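First up is the structure itself, then whatever we jot down about it.
Partial complex: the chains shown occupy the same locations as in the complete assembly.
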Amino acid sequence: MDTHPRKLLVIIAEAALERELVADAKRLGALGHTVHDVRGGGRHGTRAGDWEADRSIELKVIATEAVAEAIARHVLATYCPDYSVTMFLADAQVLRPEKFP
Amino acid sequence: MLPDPLVLFFLLGLVARLLRSDLKVPEALYEALALYLLLAIGLKGGVELASHPLGGLGAKIAGVLALGFATPVVAYAALRGLGRLPVADSASIAGHYGSVSVVTFAVATGWLASRGVAHEPYMALFVALLEVPGILVGIAIARLHAPGRVAWGRLAHEVFLGKGIVLLIGGLAIGWAAGPAQFAPLKPLFADLFKGVLAFFLLEMGLVVASQLGELRRAGLFLPAFALAAPVAFGAAGAWAGTALGFTPGGAAIVATLAASASYIAAPTAMRIAIPEASPALSLTAALGVTFPFNLFVGIPLYHRFAAAAAG
């Protein structure tokens, strides 16, 4: 099967950032995104998602390495200093390369 | 006199979480009840508005808004001057205390009603009005000191079109347009169930506050002291201002309660976007962990006494 290498960028962040993160990803070249609500814990303590200020999201973007890295760099510089954010990249193979240019 | 059962629901949630019970309220239920409370408060206020004259409302609005701008400035001065907290944290906490707690308002009106103390029918309007100024002041102070890229457009949205204001104002408008007769078929849901839903919500608040108490240990002494002193001071100021503005003693007690309460719905979200360098844990510990329960147990009766004293 013909597969094409792309990057999967996963960003786990405070729910308050959802709108910004989605807009930034779009601006930096992503053609799509997927989000769902999560709970968790890390250096900033537990985020159980019980109420407004305690909610977290996980945002997935599939894109070319260049776009994914641009988004990652932007998030690192803009949000990581002040917000609870966890981020990683992984390799993905897609079937329709035109969907993730 | 036995404690109000509303407060017992809060205690039940608090104790359950402190004992590490697995009692949990699904997030969707928390959100649903919050939507209901905001809308019901607006509707009830609107319906009462429809059958009451609005004498001197302009002056009252101006006066209460002034109070809403003054309290966060005072709070900031205390946090920065006495507490030596960083600018961003001081501004953010000040914003929370400048804004209001809708649940505290609801408990206060219930408390007054159960004691037969009347108040102006349009108090829900002031809840909506007072959500805003504190947040604006907090952001303005933070940006004066660290002029940064505040997306004011985005923020205005966040502040003026947050679900709190939309539902309160929307409810007021619908209730006012409907009037008592057309509201009647909606009463079973939006009026009769109100106190029960508030009780359920206070159970959830107890769970949330208990989770917040862990932070309290890390907070030092100044912040809890501030979170106890601020509501008393602002409550006294509110009782006095409310009386001076011509409110009934019941209305002045509510103005006092609003001044004394701190936001944990509208403010946290807005502050998180506008003053990212401020620690959300600090403001939530103070507002939710200390001031909210203080107001429930001690504050509301105290502000009523303040208002009665101010009325002479």
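First chain written, first letter: the chains are A and B, and each begins at residue 1.
We take it that contacts are C-beta pairs under 8 Å (C-beta built on N, C-alpha and C of every residue); 3 or more make two chains touch, one makes a residue touch a chain.
Keep in mind the model is a prediction, meaning the values are calculated, not measured.
For the full complex in this file, the chain formula works out to A x3, B x3 (one representative per kind shown).
Rule of thumb we're sticking to: only the chains that are shown with their structure count from here on.
Annotation: 34 Å between the Cα-based centres of subunit A and subunit B. Chain contact summary for the complex, subunit B toward subunit A: residues 24-25, 27, 30, 204, 207-208, 211, 215, 264-265, 268-269, 272-273, 276-277, 280-281, 284. Subunit A contributes residues 14, 16, 20, 37, 45-46, 48-55, 79, 81-83 to its touches with subunit B in the complex.
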